[in-house]
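All protein chains but one are shown at their positions in the complex.
Per-chain numbering from 1; labels A and B assigned in written order.
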Amino acid sequence: MSTTTDHVATVPATAAVRPTDQSARRRRKGHRSYATGAWNALALALAAVFGFPIFWMLITSFKTSADINQLVPQFWPHHPTLGSFREVLGDPIFRQDLANTFVITLVAVAISVVIGFFGAMAIARFRFAGRRVFVFAVLIVQMIPLLALTIPMSLLLDRFHLKNSLVGIIIAYLMFTMPYTIWTLRTFIANIPKELDEAAMVDGCTRFQTFYRIILPLVGPGLIATSVYGWILAWNEFVLANTLLLDNSKQTSMIYLLVFQSSPTHGADYGGLMAAAVLTSLPVVVLFVLFQSRISAGLTSGAVKG
Amino acid sequence: MTATDTGAPALGSGPARRSRRRRRPGRSGRLPYLLILPAVLVLLVVVVWPLFKIVQLSLQKQESGKFALFHSGASSPFAGLANFRTVLSDSTFWAVVGRTAAFTAINVVLSLLIGIGIAVLLNRVSKWARLTLIAVLLFVWAVPTTVSTQVFYWLFSNQLGAVNYLLDLIPGVHMQGHDWFADPHQGLAVITAVVVWGAVPLLAISLHAGIGQIPKEIIEAARCDGATPWQTFRQVTLPVLAPLLVILTTLSVIWDFGVFNQIWFMRTGHPEPGYQTVGIYMYSTGVGSSHYNVGATIGVLMMLGLVGIMIFYIRQLFRIGDAE
Partner (left out) sequence: MKRTVAGAIVLAATLAMTATGCSSSKSSGSDTSGKGSALSTNGAGKTITVWLQSDAQKGWPDVVSQATQRFEKATGAKVNVQWQQWSNYTTKLDSTFAGSSGVPDVVELGNTQTSSYIAAGAFTDLTSSKGQFENSATWLQGLTESGTSADGKLMAVPYYAGSRVVIYRKDLWTKAGVTTAPTTLDELTADLDKVKAANASDPRFSAFYMPGKYWYGAMSFVYGAGGKIASQSNGKWTGELESAQAQQGLTQWQALATKYSVGGTTKDESDQDPIMALGHTGAILGNGWEVGAVTDKKTGNPALAADLATFPMPGTAAGKYTPSFLGGSDLAVPAKAPNAGLGAAWVKYFTDTASQTALAKFAIPNTTSLLSVYEGQAQANQSTGEAAKNTWFVPNTPNWANVESGNILQNMLESIATGKSSVADAAKAADTQIAKTLNAS
């Protein structure tokens, strides 16, 4: 349709013909509930497809070994047992590794978000010599394959006696969480109209007050969203953790999960693996559920941009 | 990119603000440097040195086995571009590159399409359906790739897999004992399924939040103007989502290009030639064999390749930067 008809149509719709508009909306609503039903069905179908592997994980973790090792797949735990969970939870190394994962992820994400926020502020709000170099560096860094950096990173931490320590692995994780955070936050900050902080400064706010009072609250949802993404990356990281953390008591849950794989003398323990995987994923799911409403609510209410 | 939306000073801003701006002519003294200082320090420590190290390794002669590494490279002679010549003249490498490009493209396109589709869908369904689907997506997102890959491997197993079992129930379909991994194309399709499965939640949920930002009135108005849903999507939704889509595409390309865990665990640590993408190739010919010089060379090439793919994006980014 052409732009002229667009204009012609818009003017009456917004100006005079309110009642028609209302009734049209009502009519559409009846029509739409049909459509909504269809969309709901589609959403449920998608949930089923996407959820099936999760369902499989869950039922496996409750199955007895005999039910897991069946030629015909068992779609329900016919003899539900908490044996796998009891075994995993009873292992002090599992609890220790989960705690390690938590600490490592929390600190790495927190540092990334703080440092990343400053960095993102700088490139979203200022123009300065070296800005492009910095932006370029942040972008390029994300393209470095982590695998190739494992050994150099290990040697670097070794030099500062930080290998096999949580501090060391946190530093190593900054390698991928921080550039990513800068990159994403930069967009969130750029989306806040500059006029807002300019207005605040006219009103006598200092730079710092502007950050603190204007930008931080507005970018809050962005901060949460970015942290959640970063959290996932760090929580599920495997190669660096496997190389840099040497003691069982310092490992992360991802390394712990390897115990259940088959080894030359033992078969794979799928029940244990799935129970441990469910327990390892649960904290992340809880975190998501806690923040999900905030992310969405924050984003929609903060829709001042337009 | 979005920087331009707000980067250019609004035309209507008052003279007071203008003059204030002029007093600090676009530059803000030391402040931005202070702001980036921590980030620069971290980058210097955690990235520049290791990066320097892999470039150095890629330029040194490949010593037999682990020797060079254990003696910290002191004895490794400078080899110029010999490693690069070796890698680049290997036809296997180019086959791997082609496969990686196709694999990345398919994964990125599929995850984005499904992600957008679900995001749009989430805005049309009833609350309970939305919450159900989001809950499932969140759980999917939370599952580590190491685990999800093993679950998929198991589901697609030729003898014990639920997928073959379920497909076999369809009349006329005989999937009993079908080996999904005998043909690398089918095998990579299964791997694509894991990758897309794991990538969709982030895409769908962020895009859903993005769509939520669009004022309802605009969409209503478009509808009243007689725009079809597709037109509304193209003319209203997509432009608003564009900046977010650019970011998500960038990240997807970077992540899918470097996919490792999914292929590695799906082939139980022994990926056949037909399954080798650049990340796997780097690991099995470089890191895993302790051929760190070759590994570093492939790593450097990987980076260059990725920069090459992204060059248009980067150029656009910097052109906008110039315009600012």
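Assume contacts are C-beta pairs under 8 Å (C-beta built on N, C-alpha and C of every residue); 3 or more make two chains touch, one makes a residue touch a chain.
Nothing here was measured: the structure is a model prediction, and the numbers come from that model.
Annotation: of A:74, A:164 or A:209, A:164 touches the absent chain (contact as defined above).
The chain not shown here is touched by just one of B:145, B:232 or B:284, and that residue is B:284. Within the complete assembly, A:271 is the residue of A:145, A:222 or A:271 that touches the hidden chain. Listed here are the chain A residues that touch the chain not shown: 65-66, 69-71, 128-130, 133, 150-151, 154-155, 158-159, 161, 163-164, 239, 242-244, 246-248, 255, 258-259, 261-269, 271.
In the full complex, chain B contacts the hidden chain through residues 44, 48-49, 52, 62-67, 69-75, 158-160, 176-177, 179, 181-182, 187, 268-273, 284-285, 287-292.
By our rule, only the chains that are shown with their structure count from here on.
One finds 14 Å separating the Cα centroids of chain A and chain B. Considering their complex, residues 1-3, 5-7, 9-10, 13, 16-17, 20, 26-28, 31-33, 35-36, 38-40, 42-43, 45-47, 49-51, 53-54, 57, 69, 72, 118, 121-122, 124-126, 129-130, 132-148, 150-152, 154-155, 159-162, 165, 197, 200, 202, 205-206, 208-210, 212-215, 220-221, 223-227, 231, 243-244, 247, 251, 254, 258, 260-261, 279, 282-283, 286-287, 292, 295-296, 298-300, 302-303, 306-307, 310, 314, 317-318, 321, 324 of chain B touch chain A. If you check the complex, the residues on chain A that touch chain B are 1, 6, 9-10, 13-14, 21, 24-25, 28, 35-36, 39-40, 42-44, 46-47, 50-54, 56-57, 70-73, 75, 114-116, 118-119, 121-132, 134-153, 155-156, 171-172, 174-175, 178-180, 182-184, 186-187, 190-195, 198, 201-202, 207, 225, 229, 232, 235-236, 238-239, 254, 257, 270, 273-274, 277, 280-282, 284-285, 288-289, 292, 295-296, 299-300, 303, 305-306.
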